[in-house]
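A single protein chain has been omitted from the complex, and every remaining protein chain is retained in its original position.
Entry: chain A
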Amino acid sequence: MNLTLKIWRQSGAADKGRIHTYEVSGISEDMSFLEMLDVLNEQLNELGEEPIAFDSDCREGICGMCSLMINGEAHGPEVTTTCQLHMRSFKDGDTITIEPWRSGAFPVLKDLCVDRSALDRIIQSGGYISANTGSAPEANSVPVPRDNAVRAFNVATCISCGACVAACPNGSASLFLGAKITHLAELPQGQPERWSRVVDMTAQHDHEGFGGCTNIGECAAACPKEIPLDVISQLNKDLRTAMRHGH
C-alpha cells in the first residue's frame, strides 16, 4: 500500500517544530506501524536526510516505550500500543498524521520523542511499598481476597506510556495516577502508606503541571491496557479519606 505521512519534525526543545509530508510505497499490511516508520527512515537514510526520531523498545506491547498520536488518536485507531498496531488498520492511499504526545509536562526531545520522566517522578513520590529485604516471603503468607487481587492485577497492567495524558483534553494524568493508587490500595502490602501515598502522588502530579480531571473519559478510551475510569473515582475517594484523616 501507498501512504502519505504528515509527520511532526522538531530538531530539539528549542525548535518550534512543523509538519513534514512524506510519501511511502510498498507497505505491507502485515507490517506494524513502527516497521512502516522504519521503512520510511531507511528511505530517508538513503537520501542523506535526518531520520525521524521515535520511541520504541520491546515492540511486544508490554513496555510502554512507544507512543505517537496517529490521526488524532493516542496509539492509533485500535485498542493497543503503536508497536502492536498493524498497517491492516489503514487503507491504501490514506493520509496519516503523526504527532508526539502533547503535554507541557512531556517536553519534546526530538521529532516524535517526548520526555515522560514526569510520570517516573510521580511514582517516586509515593508509588512504592515498605517491605523487608532479604529472601522472598512465602507467597500465601499474606492472603489477598480474590476480587481485590483481580482488580489490583487489572490496573497494574498500566505500562506508564502516557496515552491517557496525550488523549486528555485537560492534559491530566489522572488515569495513570488512579491506576497506581488503586493497584496498591487493593493489596494488604499497600496499606501502611496508603493515605500519605495518595496525597503525595497527587501533589506531585499537580506540581508537574498536568491538568485537572473533568471526567471526560478520553483517557480510558485511549488506554492500550483498557484501564477503566473507575480508578479515578478510587483516587478521589482515597484522597477525600486521606484529607479527612488529616494527611
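As a working rule, contacts are C-beta pairs under 8 Å (C-beta built on N, C-alpha and C of every residue); 3 or more make two chains touch, one makes a residue touch a chain; residues count from 1.
Quick note on the criterion: contacts and distances are computed from a predicted model.
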Exercise. For the complex's missing chain, which UniProt name, "sn-glycerol-3-phosphate transport system permease protein UgpE", "Ni/Fe hydrogenase subunit alpha", "YeeE/YedE thiosulfate transporter family protein" or "Succinate dehydrogenase cytochrome b subunit"?
Worked result: "Succinate dehydrogenase cytochrome b subunit"
Problem set entry | Contact partner of the left-out chain, one of A:C66, A:L85, A:A105 or A:L184 | A:A105
Exercise. So which of A:G72, A:P145 or A:P192 would be touching the chain we can't see?
Worked result: A:G72
Seminar exercise, completed: Touching the unshown chain, chain A contributes residues 6, 8, 17, 19, 69, 71-73, 97, 99, 102-105, 167, 169-172, 209-222, 228-230, 232-240
